[in-house]
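To start, the structure itself, in structure tokens.
After this line comes chain A, so read on.
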Amino acid sequence: MGFWHFILNFWTELGNWAGGVMTGWGLPPWAVNLIADIVGVLILVVFGIMAVLIFTPMERKVIARMQDRPGPNRVWPYGLLQALADAIKMLTKEDVIPRYADRALHMLAPILVVIPALLVYAVLPWGPKLIGQDLNVGVLYIVAVGAIHVLAVVIAAWGSNNKYALLSAYRTVNQLLAYEVPMVLCILAVVLFAKTMSTQGIVEAQTIPYFVVMPIAGLIFLICALAETNRSPADLLEADSEMVAGYMIEYAGMKFAMFFIAEYVNMFAAAIVISTLFLGGYKFFGLEKVAPVFAPMIVFAKAVFVIFCMLWFRGTWPRIRFDQLIGFAWKFLVPLSLVNLMLAALVIKIPVTDPKWAPWIQGGVMLLGSLVVLAVTALILNRAARKAKDAPALKQIVTVER
Partner candidate 1 sequence: MNIPLSWYLIVAAALFCIGLYGVLSRRNAIAILMGVELMLNAVNINLLAFWRYVEAVQGTVTGQVFAIIVITVAAAEAAVGLALIIAVYRNRKTVNVEDVDLMKL
Partner candidate 2 sequence: MNLSQLVFIILSAVALIGAVGVVTNRNLFRAALFLVLSFVGVAGFYILLEAEILAMVQLLVYVGAIAILIIFAIMLSRQLMSPEYKARNEQWLWGLVAAVALFAVLAYILLKVTWPTSESTVPPDAIIRLGLSLISPKGFVLPFEVASVLLLVALVGAVIIAREK
């Protein structure tokens, strides 16, 4: 009985056992806490960087298979350790700094890009009691830390002393700031339903996953996450045929690897945030209450599913032009997410007598409302497209609007 309890609650029991061992060695409680905190931070950081090792070969194999070619298959039987080969290659490259560039800024930028990507892992819930730090304002922390990424891009471009890097940085900052607004509005709708801003509270409050309750918010958040992490179809700024590598032009060797790592860590963090806010986090039809040892694996599986969707988009959709991208954010996503927020605020106030049925009734009404809004949006877009097709010149949608 004790053995099964230990196995089913493996992660928390492991922490308790390690704490017991250290107390048995005679360490005072503050030292035990300190060592436990440091080990926890190390585990989270290593796990975040493991994401790069796992998702780099996965991305290349998946996109290759979608394009009917084998992908990397030299490094292990199926090319699965390709990331190690990439890392060794990048470590052996020469580190070049442009002559008139600001050396301190050139070296500061790769560090500043990785730090906010890793800081997000502190508030993601991996299980019913497994979380780095359960802040009261977890989701606001995630958004605030994402704002530091914007600053790091500007420092990287300025430190390169290259006007094309600077142009690309202006566009990147524009895109990042434009897609932050619908993202925050969708998070607000989720927080209204969950009545708490802590990530663990949001997972606990999802008896029905919020993707089913608010599909509009889920889709808008997915699109905004794609744009925030500079993934296709919004990766105009780092594609090879556009501004070659964008703001990372003048970086070589290990510093470029830092930008690369930061992008994948960001992608993994965004996938876990989507699964926490919209797909139910570590919940899987009650499995996490019976056997909490499976909870991190459930989170990982949902994150892998979301990343597969992101890779699917990259393999199949063409890139969107920059002004169309920004216009899409401000003119389409912001009004739609505002409508979603108003709908959520109305649905919350529906008086429900029995608190057991409250999530189902509110979820159902919200789903119906979302479908109505989607139908109205489709009608409006249909009429606008038809009017544009009958327009005297087709220039209205193809050229830049002034």
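We adopt the following convention: contacts are C-beta pairs under 8 Å (C-beta built on N, C-alpha and C of every residue); 3 or more make two chains touch, one makes a residue touch a chain; residues count from 1.
A word on the picks: all candidates are chains of the complex that A comes from, given by their letters.
This one's a predicted model, so the numbers in the text were calculated from it and none came from an experiment.
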| item | value |
| --- | --- |
| Touching candidate for chain A, same complex, options 1 or 2 | 2 |
| Touch list for chain A against partner candidate 2, complex | 102, 105, 135-137, 140-141, 143-145, 147-148, 150-151, 154-155, 158, 166, 170, 173, 177, 197 |
